[in-house]
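Just one protein chain is left out here, and the rest sit where they should.
Naming follows writing order (A, B, C, D and E), and every chain is counted from residue 1.
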Amino acid sequence: MAQQDPALLVVSAHAGDFVWRAGGAIASASMRGERAVVVCLSYGERGESASQWLAGKPLEEIKAVRRGEAEAAAAALGAEIEFLDLGDYPLVESEHALHALVDIYRRVQPTVVLTHPLADPYNGDHPAAARMALQARVLAQAIGVVGLDGRAPSVEEIIGAPPVFFFEPHQPEQCDFKPNVLLDITTAFDRKRAAMECLPAQKHMWSYYTDLAVRRGVQVKRNAGPNLGLAHDMRGEAYMRYLPEVTTELH
Amino acid sequence: MAQQDPALLVVSAHAGDFVWRAGGAIASASMRGERAVVVCLSYGERGESASQWLAGKPLEEIKAVRRGEAEAAAAALGAEIEFLDLGDYPLVESEHALHALVDIYRRVQPTVVLTHPLADPYNGDHPAAARMALQARVLAQAIGVVGLDGRAPSVEEIIGAPPVFFFEPHQPEQCDFKPNVLLDITTAFDRKRAAMECLPAQKHMWSYYTDLAVRRGVQVKRNAGPNLGLAHDMRGEAYMRYLPEVTTELH
Amino acid sequence: MAQQDPALLVVSAHAGDFVWRAGGAIASASMRGERAVVVCLSYGERGESASQWLAGKPLEEIKAVRRGEAEAAAAALGAEIEFLDLGDYPLVESEHALHALVDIYRRVQPTVVLTHPLADPYNGDHPAAARMALQARVLAQAIGVVGLDGRAPSVEEIIGAPPVFFFEPHQPEQCDFKPNVLLDITTAFDRKRAAMECLPAQKHMWSYYTDLAVRRGVQVKRNAGPNLGLAHDMRGEAYMRYLPEVTTELH
Amino acid sequence: MAQQDPALLVVSAHAGDFVWRAGGAIASASMRGERAVVVCLSYGERGESASQWLAGKPLEEIKAVRRGEAEAAAAALGAEIEFLDLGDYPLVESEHALHALVDIYRRVQPTVVLTHPLADPYNGDHPAAARMALQARVLAQAIGVVGLDGRAPSVEEIIGAPPVFFFEPHQPEQCDFKPNVLLDITTAFDRKRAAMECLPAQKHMWSYYTDLAVRRGVQVKRNAGPNLGLAHDMRGEAYMRYLPEVTTELH
Amino acid sequence: MAQQDPALLVVSAHAGDFVWRAGGAIASASMRGERAVVVCLSYGERGESASQWLAGKPLEEIKAVRRGEAEAAAAALGAEIEFLDLGDYPLVESEHALHALVDIYRRVQPTVVLTHPLADPYNGDHPAAARMALQARVLAQAIGVVGLDGRAPSVEEIIGAPPVFFFEPHQPEQCDFKPNVLLDITTAFDRKRAAMECLPAQKHMWSYYTDLAVRRGVQVKRNAGPNLGLAHDMRGEAYMRYLPEVTTELH
Partner (left out) sequence: MAQQDPALLVVSAHAGDFVWRAGGAIASASMRGERAVVVCLSYGERGESASQWLAGKPLEEIKAVRRGEAEAAAAALGAEIEFLDLGDYPLVESEHALHALVDIYRRVQPTVVLTHPLADPYNGDHPAAARMALQARVLAQAIGVVGLDGRAPSVEEIIGAPPVFFFEPHQPEQCDFKPNVLLDITTAFDRKRAAMECLPAQKHMWSYYTDLAVRRGVQVKRNAGPNLGLAHDMRGEAYMRYLPEVTTELH
């Protein structure tokens, strides 16, 4: 595997998930000049587009609307975005989808991966997306696993072992989401808010997730070590690191 | 609270625990030029000195022997060491011990704290030490909590919220020890080995904990992200972070 | 969604499960004049009909026998019953089955849902049934999810968020079944017993589940608050509420 | 045990805890005309009165200030309040404190009990209060357990088995707080807000806990069954039921 | 440590616990000609003697009655019995009690230890007894730990590492009791029943625990491997092994 530049890969079940849950991390990465790539496995066309259905719009139009919103939000965050259009409600796991993700892992060579947590009693698509993101990450490490085109990868194409973080679900306690990483997104929050405002159908969520950023910001401050010298008015996002952190220094 | 230099505080139930379990982290800190302070709550005089008892030595002599060994090991690691002489088997929790620890926290102003995990079916002193280390850390943050001398602290004396890591117990799975931090101690390992050799009565442990460092080193390599460029022959120590990590960047 | 009358929906992997595990809840509902609908995903023709196979009966006859017994038991409990005939041992999850269940949810408009718990090392069909029951419940809430006939639902057809309860498995502790609801079925027990007696091939279970009702009845009494004024000779059933209870009063 | 009127007993480690965490439940009870009694085990004089210590006030004055605030907040909620003055940071468990609580249980004859959850890595006084509240509840049920005055209780004085609910800690996920009851406090919220405003030293918490009530209100709505017909703008509090619910009807 | 004959040590919080929960294991041991020793930490005089208190009996008489019953039950099981008279409700942990238990461990040299599980929301004395039984077992292994008389043990007096089993609590699921050992007590059940009948004040428990033995007997049969050739009418008791089993053969 080649030495890689930093790259953030975000695997999102539906078109809007990455904004509410990981917009701060994405904007932080792009503000540091790093690459960030969002993959939406579906448009959320059936399960998260109620207002469009109530307006009587046809399926393809709904998908186009959701795609446009997600592209605008990604742009506001400074991220690239791709869509696999696998369908939602239910999002069905398949070998085809897995290999499509393997190809993306190998193309992006992520140094950090974000996805949904593995449990969500309110939405089965989220854990399905997470299972595929995790499984594809392991497959992409193996030189014997071919891509969608049936070609074996070169040594440069296989990936290393990038850390995985689960972003926060809507009802964290019911999803066994116990954050072990609190990310300070204070300086990135304006971009996150701008990205949220690209999703007009969910306007009621803007203040909800702004409040959540304040709440997690309070926890950033309370959990910080003595030397961080943090300001009072922080914004935060919560994550669960899935695999052990590797470090040369405890901090 | 004042801005502090890095300082590592290690709370150890018995005289030898810090060597086997956290010697690499301690040596790493001192090799970086940072302060490291070990607090032994007891000498392990009853529960971990079988060969001395079999040799018929009196209690005070056993304590003196264990103290001398621990001082030599701390010196080999580049750490300061203190002894609270609270007795072992059982190590009994008390308000006095708690306030003695509060005073140490305030004096050392640790930026990182290491102690035992909270469960150990083979040794009740270890969780007792951990409970006191954790409780004293919270008390030391409060300006209303007085020290052993009854004096209220100044604003400079209260501590922040230093991160806590549990070091590895002898039978990790039975202690619900699921490492979430793997520390690379490759360059510090020689000092750890030297410290182990300061404990001649437990010579059979030298190879056991050298093997463990190799085992955890293999895991360091397997869990490292793509850009670490690690050598093949790593040494490691495993830790459990107790509270959420606060960070400005996921990595 | 329209304001609905109370309706109980029971999703059962095999033909007999609903009797032993939820007969008291079903009879209680029908005795209150409420609608109760049982859906059997299979007849239990392969995995729970050993005596029929030993007697050399053909598959279709076994299914007919099990169906007849289940219809009689449902009648004894005052419930409607439907069969999806998905096959058992193994009961295979599919999108078709999921959408069939979505249609039932929308037709029944349940205010309470009962199904198996999510773990059972002795019978994989039970968790499979539970997973489908839970997933269909979420899909049936979404206006963008079409039914088996490909038709989008009207606003009246989509369902709300009915509470889900897992009924008791045969070996509760091995299935991580920790009851958080104890249902008093004292007055309904006679009907449950009558339903059990509709299943002659499992005569040895009659006393087993009668004893269990006594055992859970003792726990009803022990966990009741001071004002219930319960009689001595109670009968009970144990349940696990899957999602948070919503209430205007703690009690 | 005698048939009792509804009575809510709240066991709180420090003087202010009951306001932020359970103010809605308390106000709801009093608005229904029910008795509510708050017991503060300490004033929070050392651990939760930083601004007073910084102002150089003596210990007894700090306690008096906290007491006054808590009395005003209880009045705003319509509750009685008592103080055991056991000291905080640390709150030490003792047989004396236990028997004092037994006497209160027998005097109040609670039909519902509220207290802290059993884990809190940020504050050891909270689990200590919970352990005492739970243990005293069991002791108060036993006719052989005497009160502080050494007198054995009459049959009327021993209590039944009132349900226990843990109220929400400051960082719920870190305290293994997984809510299984969401309480609608929409109509009681104004009183809760008024009680919060009785605590001027923690003015920054007013908006924090108002936001939390909105957040839990959103969850009330999302988890409500189809027949609740809830308004859009709900306020909520989250609880964990500690022991199984006993009921005659699943809902 | 000397090679020892089989010896069963049962540490019971109250006078009657060992009968209901472990009577089958005790009778099995004595029927094999092995030594069995029961230690009752208290008589259960306050918490488990309601009928005596209602009859107005004085404390010392209640203790004597409970002692007599327990002695009769132990005799029926073929066991020795000792009483530490530590008091109940609450049973308070102390260093004195711990060392009294250390002396018993060293005197009995148990090859198997039975006690309560570590959680019981209905009775805090049970976990307290378990904690002391476990801690004393570790202390008794250490040659540096002296007995109640202050004398250091000889090498022959220190004990090995006998396996520990938790016996079944009254409401197993609420106590996180997940059995991993099912003991066939079919041939010993008559003696267990006889011992139960030595406890006339709890006559309602006789049938309850007879039913439980049938229930656990059904599970013995269902979980047995193919070669056990078990009869139909089994009796069982459930246990949780606390530490790993050591074996030379998987079976």
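Everything that follows uses one rule, which is that a contact is a pair of C-beta atoms (placed from the backbone, for glycine too) under 8 Å apart; a residue touches a chain by one contact, two chains touch by 3 or more.
Only a predicted model underlies this, so the values are computations on that prediction, with no experimental measurement involved.
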Visible chains that the absent chain touches, using the contact criterion stated earlier: A, B, C, E
Omitted-chain contact residue, chosen from B:Trp20, B:Phe83, B:Phe177 or B:Tyr242: B:Phe177
Positions on chain C contacted by the hidden chain, ascending: 45-47, 49-50, 52-54, 62, 89-90, 92, 121-124, 174
Residues of chain B in contact with the chain not shown: 122, 171-174, 176-179, 208, 211-212, 214-215, 218-219, 222, 238
Missing-partner contacts on chain A, residue numbers: 95, 98, 134-135, 138-139, 142-145, 152, 155, 242-244
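Definition applied: only the chains that are shown with their structure count from here on.
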Intersection of the contact lists for chain B and chain C: A, D, E
Angle of the C-alpha superposing rotation, chain C to chain D, to the nearest 5 degrees: 180
Relative to chain E, chain with the most remote C-alpha centre: A
Where chain A and chain E are represented by their mean Cα positions, the distance between them in whole Å: 53
Chain B and chain D, separation of their C-alpha mean positions in angstrom: 37
Chain A residues counted as touching two or more neighbouring chains: 122, 174, 179, 219, 222, 238
All chain pairs that touch each other: A-B, A-C, A-D, B-D, B-E, C-D, C-E, D-E
